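The structure that follows is given in the form of structure tokens.
Missing here: one protein chain of the complex. Every other protein chain is in place.
Chain nomenclature is as follows: A, B and C, assigned in order of appearance, with residue numbering initiated at 1 for each chain independently.
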Amino acid sequence: MPETSDRKDDHIRIIEEEDVETSGTGFADVEFVHEALPEIHRDEIDTTTTLFGHELAVPIVIESMTGGHPNTTKINRALAEAAQEVGVAMGVGSQRAGIELDDEDLLESYTVVRDAAPDAFLYGNVGAAQLLEYDVDDVETAVEMIDADAMAIHLNFLQEAVQPEGDVDAQGCLEAIEHIASDLSVPIVVKETGNGISRETARRLADADVDAIDVAGQGGTTWSGIESYRAAAVGADRQEKVGQLFRAWGVPTAVSTIEAANEHDCVIASGGVRSGLDVAKAVALGARAGGLAKPFLRPAGQGTEAVVDFLETLALELRTAMFVTGSASVEDLREAEYVVLGRTQEYLTQRRQ
Amino acid sequence: MPETSDRKDDHIRIIEEEDVETSGTGFADVEFVHEALPEIHRDEIDTTTTLFGHELAVPIVIESMTGGHPNTTKINRALAEAAQEVGVAMGVGSQRAGIELDDEDLLESYTVVRDAAPDAFLYGNVGAAQLLEYDVDDVETAVEMIDADAMAIHLNFLQEAVQPEGDVDAQGCLEAIEHIASDLSVPIVVKETGNGISRETARRLADADVDAIDVAGQGGTTWSGIESYRAAAVGADRQEKVGQLFRAWGVPTAVSTIEAANEHDCVIASGGVRSGLDVAKAVALGARAGGLAKPFLRPAGQGTEAVVDFLETLALELRTAMFVTGSASVEDLREAEYVVLGRTQEYLTQRRQ
Amino acid sequence: MPETSDRKDDHIRIIEEEDVETSGTGFADVEFVHEALPEIHRDEIDTTTTLFGHELAVPIVIESMTGGHPNTTKINRALAEAAQEVGVAMGVGSQRAGIELDDEDLLESYTVVRDAAPDAFLYGNVGAAQLLEYDVDDVETAVEMIDADAMAIHLNFLQEAVQPEGDVDAQGCLEAIEHIASDLSVPIVVKETGNGISRETARRLADADVDAIDVAGQGGTTWSGIESYRAAAVGADRQEKVGQLFRAWGVPTAVSTIEAANEHDCVIASGGVRSGLDVAKAVALGARAGGLAKPFLRPAGQGTEAVVDFLETLALELRTAMFVTGSASVEDLREAEYVVLGRTQEYLTQRRQ
Partner (left out) sequence: MPETSDRKDDHIRIIEEEDVETSGTGFADVEFVHEALPEIHRDEIDTTTTLFGHELAVPIVIESMTGGHPNTTKINRALAEAAQEVGVAMGVGSQRAGIELDDEDLLESYTVVRDAAPDAFLYGNVGAAQLLEYDVDDVETAVEMIDADAMAIHLNFLQEAVQPEGDVDAQGCLEAIEHIASDLSVPIVVKETGNGISRETARRLADADVDAIDVAGQGGTTWSGIESYRAAAVGADRQEKVGQLFRAWGVPTAVSTIEAANEHDCVIASGGVRSGLDVAKAVALGARAGGLAKPFLRPAGQGTEAVVDFLETLALELRTAMFVTGSASVEDLREAEYVVLGRTQEYLTQRRQ
């Protein structure tokens, strides 16, 4: 993910101005079977879940996004205050800048989250590629920076491949991940950034003893698309084309959630999750929680209240889905009846062969 | 369903002015196999059926809609006169206002139906949630109000969940339904209001000894959508969004009809039934009759003749379908050849696994 | 089918001016597998076939259309002259007017075909419903009228059902067909008129010893649609609506061809056949020939040359399909490789269960 201040700025501008979302998560192919007689009181439905022993009021994660530039402090503060208020988990963006540069204002863009959210489940973020350069202590620096409850290690090799200056050496990552998973003081979440985790990759991550997998599948924010716009801006035609070609590359989020959940018991579903109903579907497909990144960007710019309001809407949507599937708890929702239709069903059928 | 006078007014206005219908009943995926040699006389086809021993001239039901406000009397009179003339069944809207308020004019909006239709099969209506507050005598009051041949108990928890003021306590409903089913003087029909009845719910209702199930599945009038417009009108943003999100929630009517008919032998198919051909398909899928609500609203506003005319058109459409499938009777139609294609077939296949 | 002079006029006008064709024959779901190495000379391909012992130069039939009004003489002459020249079969429209009315000019509209086509395979036409009124001698009158090589008995009960004045008594038709099949001096073809013949109907016709079945399936000219326009013109609202509703009713031609060919070894595929490639597909699906009606109407109005030209185009299209599937003869084409995809495949799969 974006790691220097300036690049981060480019990204945010492009995300705000251009079309950087694809479709095709597969959630539209997943339909719950209505329960006309739920036999529960909607307002007594228990939406809490636990993540590494920490309770979340709703199984929602504000995905890793920003930090690393003084003018992202405001965004992270709003997100963190809202996470604290509503009781959801939150990740910060890549901490590379925070680890490598020595700048008070820049650091504050990360540290602000723990100040604003003393009790929330917060997790840090480094790239898998950085793990090759860092030792465990460097990662501990990142943990301490925000007093993190966990660390996310992101995988974003397609994005790197589209960048003219990208880091395209993926060798040794798995071993580095295994190493960190065994030595770090907090649990680790390995996450993609919009292209999904396949069954095979999930199995290797499970074997490496990672504590959770965040699938970040195909269907939401497209980093390939974002880098394509950035390449266009600097006249890098070839990268622009490659970026466009791979715009919608990856395992659709719904498929990725099912595949990863078959290999690991702590899966976060993200990538194109856009409502509490999507979160509910993600849980029914096997996820422990649903994560959203881009949809938080606009409310975060408006302030804490807007983020809280958005989270409350997501929570009500999730609660409503639980109500009309007769699910009194997140545990129940996991057993809710659903069907998988269309192309998503075809994909799954093919993969089973 | 709408229960106070003012709310009823809101609903009718929205239904007349806004887009409150979805698609996706699945009937378009059901195709009859043409019989080129029907070997019957179209005008001798017997379209009669029986509902709890009462004969209907055509297997069509004017679904529960209105009553409870003096200015709905005209609508109910037109519907009832037409039901009497053509020989179809008719339900009134929720009788809560009639049971709870003491107002002559208001009461007349219900009682008018029996005056206008002395011989028609008429059924009353209360919400499942009200059953928790009422004892059997209260429901008998509703029966007597229109000298009802049966009572409908409606399930509308999604609608309630979208209303800011909705009744979202669904606990104990099944037991209350079981209780009423055993103690009431007339048969009961448990009906949804646009989101369908699944196989599992149908089984529980069958076990509770209800006399009939009206599926009111997904694909027609959307109460989630209606409440969303109402929420928008009062600035309740969050409910507006939730209502939109669940606009097309539910078991498609065709699927719901098949699933419920596998569990109960008296099923009424409704929710997006829009022609006599849909009624024919519903019967072939296992329903005893097809029900329509919204399509009757406009003719009812124009008067009895318009309703009769619409019913005659539906009857001719049904008769035509029976003719070209070689079905001399409703019984025969049940055995007519058809195929189920597309997404509806996928849904059924998934559900069978 | 249209039987009186005036009605025939109405029909022709509507067919020329309105949209009276549907889609959905299923031919688009049938794809031949290309043969890159055909090992034949295109111009030596043998496109001949036999129909009741009579050789056709190409397996194409000009379907039953017109006659019965003096101003259809020109059309029938053009069609017949072209049939003679190119060597295809041709049917005339319903001969009811010819049998029942005594009018030289009117009769000429039928008799012209044999004058113009002394050697062509020509067949007459009566409605199945008329068989109930006629004895064998009446039908022999029709045979003699054009010195017919065969008689077509048409089934058009949906059309009749949409007409306000339609003949909707289908009782006894099968017996009457069986009777005629055994007693008439020439072979009989039982044909639909746009709604297809199902496997079950085909079996009954085979058991009744009819000599051929012309499926006239769904996907081409829609008589329900035509009658709907006619009803609209006379303000018969209900019939107009019913006609629209059943516009695309019936067994798709591709499906009907397969089903009928499984039951009878002499099947003509028609209904939406629009090119020589469709004819080729029909043959591969099991038909002995492909028939077209409406596409001949415009060239027939222009004269013999235009019809011949159209027939030559169809013949070249068919020949081209035979060439690139490596089919040296119609017999070979029957064994050509093809796949059936999409909704047509779904329909067939459902029917096999």
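The definition used in the following text is that a contact is a pair of C-beta atoms (placed from the backbone, for glycine too) under 8 Å apart; a residue touches a chain by one contact, two chains touch by 3 or more.
What you see is a predicted model, and the numbers here were worked out from it, not measured in a lab.
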item: Partners of the unshown chain among those that are drawn; value: A, C
item: Among C:103, C:147, C:178 or C:317, the residue in touch with the chain that has been omitted; value: C:317
item: Options A:54, A:74 or A:204, residue touching the unrepresented chain; value: A:204
item: Residue in contact with the excluded chain [from A:250, A:276, A:295 or A:326]; value: A:250
item: Residues of subunit A (touch criterion as defined above) contacting the omitted chain; value: 128, 155, 157-158, 161-162, 168-174, 192, 195-198, 200-201, 204-205, 218, 238, 241-242, 245-246, 249-251, 343, 346-347, 350-351
item: Subunit C residues touching the omitted chain (full complex); value: 31-43, 275-277, 309, 312-313, 316-317, 320, 323-324, 337, 339-342, 345
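The rule is simple: only the chains that are shown with their structure count from here on.
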item: Chain-level touch network, classified as line, ring, star, complete or other; value: line
item: Closest chain to the centre of mass proxy, which here is the mean CA position; value: B
item: Centroid distance [mean C-alpha coordinates] between subunit C and subunit B, Å; value: 44
item: Chain centre separation in whole Å, for subunit C relative to subunit A (CA means); value: 62
item: Residue numbers of subunit B (touch at least two other chains); value: none
